[in-house]
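For this view, one protein chain was removed and the others were kept in their places.
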Amino acid sequence: MIVNAKFIADLVKGEIKGDPEKPVTGVCGLKDATDDQLSFLGSKKFIEQAAASKAGTMIVSADTENEAAASGRTLIVCKNVDFAFTQASMVFAVPAPKPVIGVHPRAVVDPSAKLGNNVSIGPCAVIEPGAEIGDNTVISAGCYIGHDAKIGSDTLLYPNVTVMYRCIVGNKDIIHSGVVIGADGFGFVPGPNGLVKVPQTGIVRIDDDVEIGANTTIDRARFDKTWVKSNVKIDDQVMIAHNVTVGESSILVGQCGIAGSAALGRGVILGAKAGINGHITLGDGTKVAGTSSVAKSTPPGAVALGTPAENQRDYMTRWTLPSRVERLSQKIAALQAQLDELQKK
Amino acid sequence: MIVNAKFIADLVKGEIKGDPEKPVTGVCGLKDATDDQLSFLGSKKFIEQAAASKAGTMIVSADTENEAAASGRTLIVCKNVDFAFTQASMVFAVPAPKPVIGVHPRAVVDPSAKLGNNVSIGPCAVIEPGAEIGDNTVISAGCYIGHDAKIGSDTLLYPNVTVMYRCIVGNKDIIHSGVVIGADGFGFVPGPNGLVKVPQTGIVRIDDDVEIGANTTIDRARFDKTWVKSNVKIDDQVMIAHNVTVGESSILVGQCGIAGSAALGRGVILGAKAGINGHITLGDGTKVAGTSSVAKSTPPGAVALGTPAENQRDYMTRWTLPSRVERLSQKIAALQAQLDELQKK
Partner (left out) sequence: MIVNAKFIADLVKGEIKGDPEKPVTGVCGLKDATDDQLSFLGSKKFIEQAAASKAGTMIVSADTENEAAASGRTLIVCKNVDFAFTQASMVFAVPAPKPVIGVHPRAVVDPSAKLGNNVSIGPCAVIEPGAEIGDNTVISAGCYIGHDAKIGSDTLLYPNVTVMYRCIVGNKDIIHSGVVIGADGFGFVPGPNGLVKVPQTGIVRIDDDVEIGANTTIDRARFDKTWVKSNVKIDDQVMIAHNVTVGESSILVGQCGIAGSAALGRGVILGAKAGINGHITLGDGTKVAGTSSVAKSTPPGAVALGTPAENQRDYMTRWTLPSRVERLSQKIAALQAQLDELQKK
């Protein structure tokens, strides 16, 4: 596949600076790109890399085009560089393999399960009694869909996903391998003879347009539901405990965890390895830095850093403490000198 | 299913304050409960939520009943609120689906495996030569039971659990999906030509009444055994390395990890995301706060916070350091003023 720079510029609605006929055979990151490849400068952080890059064509923004210019390079200037590069990379992408429509003879589908039109059920997938699978949905090899679970339409389950009984998965969701939806929440109460398991009688409900990364676990509720609302994007190895609510369009980065009954508002962002205490509320748009752990509820738009998390000002006060203590130490030495001098007199 | 408040009070041995005939159709948390639902106030933290709740019936303790009172609400006063609510919620719970007794025709069971009475072996489960499955035990769809592994009686393996060769799982255990028991411990020694794998020739032994959360991994020992003793409760995505011992009735909360050869006493509690160094001992009843990492052995009853973990006093000294430094800074300014004043004279 060979196109020219103009083809890309038209596609992303960008403006060409340089040779519109410059051939482009593929996309690549700044470091490894060659003269016949397209790269992009999406952030000022990478200006040095861009200057040194051998990419023959580069998507840039208006405020970086000068820094990205290089002899013989063609620039494509546009507003949303990341989005434009994503569009351009699709031109060269080998498409993912297409699922085979129908029920594989080695799948195990209970006769009482309801399958929509154009579903694909892979080999060794198991679909239990009463489960429902929507139109155009793909249940890949080795997946398990429990009793009376409901999977919506146009949803893609990669191989070896587990959805337990009665849980509800929405439409246009993407669920990666190793995900477990609907294992029991973690609840025990002291009884007369030691710990007693608290029955987890609720479900997990996943709304539409949600993506869930590999080996993430979302536990079923103690009662009612654990709820991941629409458009939420979840990375790998995230843990969502029972009765948690995750608001629309929230982003949960890898290895973060949310303890029981926490409620996240809309558009919350949890950085990698972040932790959220149980029974607290994060206001809409709260941003939690990677590795930070939030112990108290936050207002809308909060930024939380550190463990336990603080606001940015308090966090910076804490972080810069060593240099402040050094300054105080010098002041004390100066005071001591001044005092000793005075005393001599 | 409709019962009345008196039915619940009799069940949990509580005392009714209000209308014993108040109908109850289900259970719910304080926030979302309606007039025909039962809720509970298990901690003083939630008194405000309880006051605002629309729950028509509420289980409370003697010291919270005044705060939980509301016009038209029926209270059920009892000692162990959490345990009572758990009992009550079982009245309304739809039971989990019952496993089908017998070996599914699409399971793969080696003829040399020994199956107890009333076992349930799901479709696509694989049971290798020499494995033993106890009476009434459920091996769900897609599980793998390795060569000569032994699973006790009345134990429940949810779908897609992996138990490797020779490992031993006890009686009345519950193991959630995605758990891996008996993968190799992580051991390499520098040899003449680079890293050499240290063979992991031991096993994992899980005693009775243990619960293990989704996608948790417990590695086989370098030699002898990695040992999870009876009544231990393990949450999701916990990692237990080789040759670790976890004492009876310990509680390991989500995403915590225990490094090789660490020994936890009885009744140890590890908070979410806590980490325990290798080759150390945690005394009976040690409590490790969430996200804390313990680098040194602890005495019985210790409380450990922070990374590396300290006792509560040292941790609080460290945590409150910014305000202490602020006070010292003010003292220094006052000293300077006093000294300057004196010098003028």
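Going by the order they are written in, the chains are A and B; count residues from 1 in each one.
As a working rule, a residue touches a chain if its C-beta (ideal position, glycine included) is under 8 Å from a C-beta of that chain, and two chains touch if they have at least 3 such contacts.
Everything numeric in this text was worked out from a predicted model, so none of it was measured.
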Among B:Asp82, B:Glu128 or B:Asp284, choose the residue that contacts the chain missing from this document, as touch is defined above.
-> B:Glu128
Which of B:Leu11, B:Ile47 or B:Val198 sits in contact with the chain that's absent?
-> B:Val198
Name, in rising order, the residues on subunit A that touch the hidden chain in the full complex.
-> 26-29, 32, 45-46, 80, 82-83, 86, 89-90, 92-94, 96-97, 104, 106, 122-124, 140-142, 158-160, 174, 176-178, 211, 213-215, 231, 233, 235-237, 249, 251, 253-255, 272-273, 290-291, 307, 321-322, 325, 328-329, 332, 335-336, 339, 342-343
Residues of subunit B in contact with the chain not shown = 108, 124, 126, 128-129, 142, 144, 146-148, 160, 162, 164-166, 178, 180, 183-184, 186, 188-191, 194-199, 201, 215, 217, 219, 222-224, 237, 239, 241, 243, 255, 257, 259, 261, 273, 275, 277, 279, 293, 307, 314, 317-318, 321, 324-325, 328, 331-332, 335, 338-339, 342
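Here is the rule we use: only the chains that are shown with their structure count from here on.
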Which whole number of Å gives the spacing of the CA centres of subunit A and subunit B?
-> 25
